[in-house]
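All protein chains but one are shown at their positions in the complex.
Naming follows writing order (A and B), and every chain is counted from residue 1.
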Amino acid sequence: MKRTLLSIALGAAVSVAAVTAASAGTLQDVKAKGFVQCGVSQGLPGFSNPDDKGNWTGIDVDLCRAVAAAIFGDANKVKFTPLSAKERFTALQSGEIDLLSRNTTWTATRDTALGLNFAGVNYYDGQGFMVRKSLGVTSAMQLNGAAICTNTGTTTELNVADFFRSHKMQYEVVAFEKADEVVKAYDEGRCDVYTTDRSGLAAQRLKLKNPDEHIVLPEIISKEPLGPVVRQGDDQWFDLVKWTLFAMVNAEELGVTSKNVDEMKKSNNPAIKRLRGVEGNFGENLGVSNAWAYNIIKQVGNYGESYDRNVGPKTPLGLARGLNALWNKGGIMYAPPIR
Amino acid sequence: MTEKQHKISFYRTEMLPPKPPPPATTGVLGWMRENLFSNWWNTILTFIGLYIIWLIVSNFVQFAILDAVWEGKDRNACLPKNGVEVGACWAFVRARFNQFMFGFYPVAEQWRVNLTYLVGIILLIPMLIPSVPWKRLNGILLLVAFPIFAYLMLYGAPSLNLPIVETTRWGGLLLTLVIAITGIVTSLPLGVLLALGRQSKMPVVRLVSIIFIEFWRGVPLITVLFMSSVMLPLFLPEGVTLDKVVRPLVGVALFSAAYMAEVVRGGLQAIPKGQYEGAMALGLTYWQMMRLVILPQALKMVIPGIVNTFIGLFKDTSLVSIIGLMDLLGIVQSALADAKWSTPTTAPTAYLFLALTYWFFCFGMSRYSIFMENYLHTGHKR
Partner (left out) sequence: MSAASEHAEAKVPLWNNPRVRALVSQTLLIAVLAWAFWTIFQNTVHNLEQRKIASGFGFLSTTAGFGINQVLFLEYTEASSYGKAFLAGLLNTLVLSFIGIIFATILGFIIGIMRLSHNWVISKLAAGYVEFFRNIPLLLQIFVWYNVVLKPLPGPRQSLEVAGVFINNRGVYSPKPLFTDAWWFVVFAFIAGLIGTWAVARWARKRQMETGQPFPVGWTALGLIIGLPLATYFIVSLVAGNPVHFDYPELKGFNYRGGMRIIPEFVAMLLALSIYTAAFIGEIVRAGIQAVSHGQTEAALALGLTRGQMLRLVVIPQAMRVIIPPLTSQYLNLTKNSSLAVAIAYPDLVAVGGTILNQTGQAIEIIGLWMLIYLSLSLATSAFMNWYNAKMRLVER
C-alpha cells in the first residue's frame, strides 16, 4: 500500500517535471522534442493574439512559425506559451521556452545584464499617446496634469516618467499588470491618456467601445525596436533565429512570395537561387535543411506578406509600413545578404 | 342525594377550561408582534429592514430577469434601447459559456472533462453521506485512483488513444476545480503529517513543522504565487522545467497544507489522552496508533474544519488569474476586454454570473460543513 502510493507519487512528480536531457544546444533539443516552444503575449492583436478557439495569429507568431518551418519544414510544429511582461524573461532563461517573440523592446540591460540575445528587429516602433478627441488635445506637450494608464514593468512606464520629468509636467500614472486592464481602465475614463508602443495603441484601440472617438498624438517619445529574443551562449540557435528573420526580409526584397516561390525555382537570379536553396549550403551551415528558406516563404510568407496580413493598412490595425518598409523603399528594414 | 346537598359550595370543584391565549400572542400575528413590532423602535427597524430587502430583491429581479437580454449575437443586442439601459446581458454569458466552463479545451475532447466530473461526483457523493459504508475503499478510490484517472482523462495519454491536451488550453471552471481539488488532495496528507510533526516529542521534527506552518500562514497567497511562478524556476536544476499550471499548484498545495495542519491539530488535541494511552497499552506502534486509533477519530471530528479550509482554498484559486492563468475569474476578465461585447451592462452581468457561480459552490459546501457539524455533535451527545 505504502509502496504503491510512493511509486504513484514519484511517477506523478516525474511526469510534471519535464526533464530535458542536459542540452548540447537548443536546436538539438528542439529537433528531439519535435516542436518549437515559443513565448508570446497574452493577447495583442496583430502581434500575437489567440482567437476564440485558441489559434494564434500575428507578426510575432509568424516568426515562431517561420523558425518551425526552417527546422521541420512544417510551420505548425510550434507551441505557444502566453506570458505576462513579468514572466517573459524568466521563462526564456529557465528554458521553459526556446524563443521569446513577444513585442519585446531591445535595450542594453536586457541584451547584457539579463543574459539574453536579441536576434534582430521585426518591428521598429516608438511610444505614443492616445487621448479622447473630445479633450481637444493635439500635442503631448498639452498633457500637463493628465492621468496616464500604462502597463507595469515595461519600458513604457519608464519612458513616460522620463518624458514628463524632462518637460517639467505633472502627471498621474495608473499602472496595471495586464494590457486588457489598461484598456478597460482607459475606456472607462479612469485616465485621460493611454500610452504604449504606437503599434500597441493601434491594436488596443480595437478593444475600445468606440475606436473613432480616440486619436493618437503625433509625438513619438522613444525608440522601441521589437524583436525575437533567445538565450545568451547558444550561437547556433541565435544564428538560426536571426537568419530566419533575415530570410523573410530578403525574400521580400527579392520579390519572392509564398505564391510565386515555386515558380521562382526557374529564376536565374543567383540571389534567389541561394535563397531558394538551389545553390549553396546555407541551410546546412545553420544546422537545418537547405530548403529552410523555401519552407519559410512557402508556409509563412515573406516579411511584407506577414506585415500586410497582420498589421498592415488593410487590417483593422491599419498601420502604414513607415520605418518598417524596406531600406530601398524609404524604411530601415535591411537584411544582410545570403551568400 | 348527597350530591344535591353539596350542590352549593363556596369553592370551585371543576376547573375552568383553559382559555386560548390572546390571539395577539399566537400564530402568525403573535409571532409578528413578538418579533417584529414589540415596540416602536423595533417597528421602525422592521420597516427599514423590509425596505432594504425590497430594494435588493426588486433591483435584482429587474436587472437579472425582467430587463435582461437573453438572445443576441453581439453587443448590439445589449446596447441601451431608445436611450433606456437594458438589464443583464445574458446573451454575452451564453455566447462565451463554453469558454467559461472549459477554457480553450478542444470542443471534440470536452466529453473527457464531463466524464471526469461524473466519475468524481459518483465517488464523492457516497463519501459525503455519513451512513454509507465502505468509506475506506471509497476514500482510496477517491484520493488515489481518481486523481490518476482524472490526470489521464484531462491531460491525455496517446497510448490510450486520448490525444494530449496541453495545460495551456485548460481554463475556466475546469481549471478552477483542478487547482482547488489538487490543492485539497495534496494538502490533506501533507497537513496531517505536519500536524503530527507539530505534536511530536522530537524537538527537531516539532521545530521544523512549526517553522513550516507559521511561515506559510504568515505570508499572503499572492506572494506565494509570485514565488512559484517567478522564483521556482530558479530553484530547479538546469533543464528541468515545471508546467505553467503545476507551478502555482505547488504553491497552493504548500500554502493550504499549513492551514490544513492547524485544522488537524485541533482534532488531535481534542482526542482524550486515554485514547493514546489505551493504544500504547495495546502495544501498537506510533504509526499503528495514529492510523488505527487517533487519526480516524481526529479526522472525523475536523471534517467541518476541512470543508471550511476547502471553501477558503476554492475562493483563493481566483488569485491565479493575477499570475496570468485563465481560471474562471481570469477567463471572464479577459472576455470582458472583447470589444465585440462591450456594453454598459456586460461587466455587471459577467460579475453577477461569477458571483452566483462561486457563491453556489461555497454556500453548498458551507451548508454541508454545518450539516456535518450537527451530525457529529449529536454523535458525541451522551
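What we mean here is this: contacts are C-beta pairs under 8 Å (C-beta built on N, C-alpha and C of every residue); 3 or more make two chains touch, one makes a residue touch a chain.
In this text, all values refer to a predicted model and were calculated from it rather than measured experimentally.
> Consider the whole complex, including the chain that is not shown, and state which of B:S38, B:N114 or B:N374 touches that chain.
Spelled out, the listed residue whose C-beta touches the missing chain is B:S38.
> Please pick, from A:T57, A:Q232 or A:S289, the residue that touches the omitted chain in the full complex.
A:Q232
> Could you tell which one of B:P17, B:G83 or B:G218 touches the chain left off the display?
B:G218
> State which residues belonging to subunit B touch the missing partner chain.
Subunit B touches the missing chain through residues 35-36, 38, 42, 45-46, 49-50, 52-53, 201-205, 208, 214-215, 217-223, 226-227, 230-231, 233-238, 311, 315-316, 318-319, 321-322, 329, 333, 344, 347-348, 351, 354-355, 358-359, 362-363, 366.
> In the complete complex, the non-displayed chain touches which residues of subunit A?
So the residues of subunit A touching the unseen chain are 85-86, 89-90, 93-94, 112-115, 135, 143-147, 152-154, 157-158, 160-162, 164-165, 171-177, 181, 184-185, 188-190, 192, 232.
Just so we're on the same page, only the chains that are shown with their structure count from here on.
> Please tell me the distance, in whole Å, between the geometric centres of subunit A and subunit B computed from their C-alpha atoms.
41
> Over in the complex, which subunit A residues touch subunit B? Could you list them?
4-5, 8, 12, 15-23, 42-43, 50, 52-54, 79-84, 86-87, 90-91, 93-96, 177-178, 180-181, 183-184, 187, 206-209, 211
> Which residues, counting only subunit B, touch subunit A once they are in their complex?
Listed in rising order, the residues are 99, 104, 144, 148, 151, 166, 168-169, 229-230, 233-234, 236, 238-244, 246, 322-324, 333-334, 336-339, 342.
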